[in-house]
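Heads up, one of the protein chains got dropped from this complex, but the rest are sitting where they should.
Here the chain labels run A and B in written order, and each chain numbers its own residues starting at 1.
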Amino acid sequence: MRNRSLTSRILLNVLAWSIVFVIAFPLVWMILTSVKPQFELFRIPPTILPQEVTFEHYHRVLVETPFLKYFRNSVILAVGTTVLVIVIATLGAHSLVRFSYPGRERLAQLVLFTYLLPSVVLIIPLYLLMVWLGIANTLFSLMLAYTTFALPFALWLLRSFMQGIPQDLEAAALVDGASRMEAFVDVILPQAVPGIISTALFTFILAWNEYLYALVLVNTDEARPLTTGVMNMLITAFNIEWSLLMAASVMMSLPVIIVFALLQKHLTRGFGAGGVKG
Amino acid sequence: MAEVTFDKVRKAFGSAVAVRELDLAIRSGEFVSLLGPSGCGKTTTLRMLAGLETPTSGAISIDGTVVNELAPAKRDIAMVFQSYALYPHMSVAQNIAYPLKKRGVSRADRDVRVAAVAATLQLGALLDRKPRQLSGGQQQRVALGRALVRDPRVFLLDEPLSNLDAKLRAHMRAELIELHRRIGKTMVYVTHDQLEAMTMSDRIAVMHDGVLQQFGTPKEVYETPANLFVASFIGSPGMNLVKGELRAAGSGLAFVRGDLSLPVANGGTAGAAVTLGVRPEDITLGAGPFACTIRVVEPTGHETIVMAEAAGETLVARAAPDSQLVPGQVVPFAVRAQRLHAFDADGRRLPLVFAQSNGA
Partner (left out) sequence: MLLSSQYAALGVLLIAPTVLVFCAVIVYPLVSAIYLSLFSIYTPTLQGKWVGLDNYAKLLASGEFWGALRVTLVWTIGTLVLQLVFGIALALLLHQNLVFRSLARGLILFPYFVSTVVAVLVWRWLFNDLYGILNHVLLAAGLIDMPLDWLGQMPNAMVSLILVGAWKYFPFVVITVLARLQTIPDHLYEAAEMDGAGPVARFFDVTLPQLRDVLLVVILLRAIWDFKEFDLIWLMTGGGPVTSTQTLPLLVYRSAFGLNEMGGASAVAVLMMLVMLVFMALYIRAQRQE
């Protein structure tokens, strides 16, 4: 960086950090609201920092609502989807990158196309399919539905990671006496581990945050994940208890924050490959 | 010990042909270089021999057995890659032991053999390191160790020295020569560096545009290049090439270009277009029947490279380091007739014998 005067650097920092603060404010506000007593929310003028910190809303969310059940469903769903998708996509990406057979290029393009496909186009036939198979209203049906966006995403990202592994490594393993599968297991897979981990983390976040399929395919608390579950708490409540909802929101975001912290290092790579969809 | 034969081997990638009808017979224990500019098909040839590419047509055999459809693992070959291709997640010891592991050698045996190879390559102290903790030269040794540990029939080396600095490269060149002398295995060495090919090989296969141009000893390739490509590719600075034609002169023929005329003692037909080749060391400046104007003088220390103009051509000559030439100076020169080369209009070598012209 070129030299700048001290004042202009201070100004720059103040400007940048004020913008960062404005952007982060809704999330700060979420946390602040969640620890304020209910009556404090309705003060006029409102308090910025809580005058009294309370965790009663967290306690109530956990004890009085089906939050824990939703949370469990979300964990099963996100982990299940991630494992399913990563296994299939790792094999598939390896095939797309290192093998040649008729139709391979077309398939790679199809992956990209499906990656951009809107869920609403697929949702009606998928709903009918799940009903027909008799698995509507189950976590498994959601897992299947989630592969529609998670699999193309994971394939595309893993493909770009695996293209970065030098061709010579596999060639060396083959010459050294490995079969192609052995070369994959002994040499390619260990090299792909960082890529697989970050793809898995991205996939986890995608599945954790999914809303539309959960809305359409599940209407029982037994299989409802957090996204639709927490939203239901808003809609069904007689009067909206914002502090309760904010407490639920904070807890719902915790896994994402943890995964996000783990991802920091690989973030750019994931984005660069057309990463995380929105 | 193993012979390697290429019989009319062709390799095409889609419509692009990488190697055309290659015939090559490599003798057991021979050190053969595949030499050529990038894109000439030399690496593809090596990769076909390794089993990493399948020939489009033709047959590759090792010891008389066609290996075209044999997986690399079953060919009993070892290869050193230009990128070294060391397994980044394995230690040096694990890297060297990997080929043994894949062949079911017991752990105890592996340790003994890795230790032995490490000792010859002075890698003993580095066995627990990961490849990224090694210098380029050390990585190169590990790659070599991984090839050596197994005692394969054929060694393949794909530009193994190109990523090393000049000093280390000279050192490794000597080591590879010594290594080949000691183990006596068939080695196929791909390089674009003629110095490597000339110094190390028993024979050199010069390739260009997927076609084998000449296969011979370094001496043959240098002294009797089969065609214009070989003539111009081998040697540094390159051979001077002068286009002219054969004309009747007195009782015989002479190569004529402008006011330059060289009598031909044997061969050739009058009127034929001929390219004359003269290596820089075969031009003697200071005396002789011809005259040239000095343009550039480049002293390199052990010799001086001189660019001079004669008959509208720029000629490059080697001169002694103490020569007192200056640009603009007009000096006489001679060429050594018995060392001249001639090529026909299609670039093929012509069996012309030149007569020493008077005055040299």
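We adopt the following convention: a contact is a pair of C-beta atoms (placed from the backbone, for glycine too) under 8 Å apart; a residue touches a chain by one contact, two chains touch by 3 or more.
Treat the numbers as computed from the prediction; the structure is a model and nothing was measured.
Peer 1: Would you mind spotting which of A:144, A:165 or A:178 touches the chain that isn't drawn?
Peer 2: Here the residue in touch with the unshown chain is A:144.
Peer 1: For chain B, which positions touch the chain that isn't shown here?
Peer 2: Considering the whole complex, chain B reaches the absent chain at 51, 54, 68-71.
Peer 1: In the whole complex, what residues of chain A lie against the chain that is missing from view?
Peer 2: Answer for chain A: residues 1-2, 9, 12-13, 15-17, 19-20, 23-24, 26-27, 29-30, 33, 41-42, 44-46, 87-89, 91-92, 94-96, 98-101, 104, 107, 109-110, 112-114, 116-129, 131, 144-145, 147-148, 151-152, 155, 180-181, 205, 208-209, 211-212, 216, 226-228, 230-231, 234, 242, 245-246, 249, 252-253, 256-257, 260, 264, 267-268, 271-272, 274, 276-278 touch the chain left out.
In this section, only the chains that are shown with their structure count from here on.
Peer 1: Just give me the whole-number Å value for how far the CA centre of chain A lies from that of chain B.
Peer 2: 56
Peer 1: Would you tell me which residues of chain B are touching chain A in their complex?
Peer 2: 47, 50-52, 71-73, 77-79, 81-83, 85-89, 98-99, 102-103, 146, 150, 156
Peer 1: Show which residues of chain A lie in contact with chain B when the two form their complex.
Peer 2: Per the stated touch rule, the residues are 166, 168-169, 171-179, 182, 186-187, 190-191.
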